[in-house]
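Let me begin by presenting the structure, written as structure tokens, before commenting on it.
All protein chains but one are shown at their positions in the complex.
Entry: chain A
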Amino acid sequence: MVELILMSSLFLLILSILLTLYRVIKGPSMPDRVQALDAIGINLLAGVAIFAVLLRTSAFLEIILLIGILSFVGTVAFARFIERGVVIERKPAD
């Protein structure tokens, strides 16, 4: 029973990844795509968690944390890029 629930949720997650992928391709604006990338990251995070339960292992728990951090960092980087044109700003010359 639990197995079935996990499998079906995994299936739904993959479906949602594919749907957000459509948003990545379609756009229409760049923030849409970045949002979609962020959502894919979160979906992956959830997918990894379900996998860990499915495989009955704790080896993937670091990955969950890491995806959380990285998708945040990535989204911030994109956001800065779209907003200001640069990712890392230099100090203005005195």
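Just so we're on the same page, a contact is a pair of C-beta atoms (placed from the backbone, for glycine too) under 8 Å apart; a residue touches a chain by one contact, two chains touch by 3 or more; residues count from 1.
Convention: contacts and distances are computed from a predicted model.
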| item | value |
| --- | --- |
| Undisplayed chain, where the name is taken from the UniProt record, one of "Gliding-motility protein MglA", "Cation:proton antiporter", "Pyruvate dehydrogenase E1 component subunit alpha" or "Ferredoxin-NADP reductase" | "Cation:proton antiporter" |
| Option from A:I5, A:V53 or A:V73 whose C-beta touches the chain left out | A:V73 |
| Positions on chain A where the hidden chain makes contact | 7, 10-11, 14-15, 17-18, 21, 24-25, 27, 30, 33-34, 37, 40-41, 44, 47-48, 51, 55, 59-60, 62-63, 66-67, 70, 73-74, 77-78, 81, 85-88 |
